[in-house]
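Omission of a single protein chain aside, the complex is shown with its protein chains in their original locations.
After this line comes chain A, so read on.
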Amino acid sequence: MKLYSLSILHKGPTKANLLKAAYDLSSFSFFQRSSVQEFMTFTSALIVERTTQGSRASVKEQEYLCHVYVRNDNLGAVVIADTEYPQRVCFTLLDKVLEEFSRQVDSIDWPSGNPDTINYKALDIHLSKYQNPREADAMTKVQAELDETKIILHNTMESLLERGEKLDDLVAKSEHLGNQSKAFYKTARKQNSCCEIM
């Protein structure tokens, strides 16, 4: 079980704004890491944009699960994990980092902040500590299961999109993705295996 990324974003009227992110891409091939990181940022932003305020959701994409929580104050967080990682622990982690972040960073900075200006350092520590859910979360065994009724489950990224919207177009337009990542996405798409990228 593995956590790949943990990001905090602000959900604006049209776009989500990335405030801080931490990644653990050690399990990916060295030369793919930069593209994978861009795709994780892109995916996290897209998911926050498409999630309504005050809700939690899990989005399945190939062998990954992206868990999102957007609070009523528009602050949101996304953790990307593999399918083995316990969902309940992911949402505990999201609650925890959002709580901590909102205490440390003034809400005036949320709409316009970016990873360089925001002063919140704990994300990397949380990500590495939670790699082993049983050490990080004392409740893992006692409360292994989650009240799933409160969480929306999407079986693909596509189900987040609006009618007529295409993932390919969003990738092509994205500012999170560099040319190499876009090219990589295209080839992977052609071979019908976008899992190659992420």
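Quick note on the criterion: a residue touches a chain if its C-beta (ideal position, glycine included) is under 8 Å from a C-beta of that chain, and two chains touch if they have at least 3 such contacts; residues count from 1.
Keep in mind that, in the parts below, contacts and distances are computed from a predicted model.
Chemist: For the chain not present in this complex, what protein name does its UniProt entry give, out of "Protein prenyltransferase alpha subunit repeat-containing protein 1", "Trafficking protein particle complex subunit", "Ribosomal RNA-processing protein 7" or "Guanine nucleotide exchange factor MSS4"?
Modeler: UniProt lists the chain left out of the view as "Protein prenyltransferase alpha subunit repeat-containing protein 1".
Chemist: Among A:Ser35, A:Asn74 or A:Thr92, which residue is in touch with the absent chain?
Modeler: From the options A:Ser35, A:Asn74 or A:Thr92, the contact with the absent chain belongs to A:Ser35.
Chemist: Please output the residues of chain A touching the missing chain, sorted low to high.
Modeler: For chain A, the residues touching the absent chain are 1-2, 27, 29-32, 35, 83-84, 86, 131-134, 140-141, 144-145, 180, 183-184, 187.
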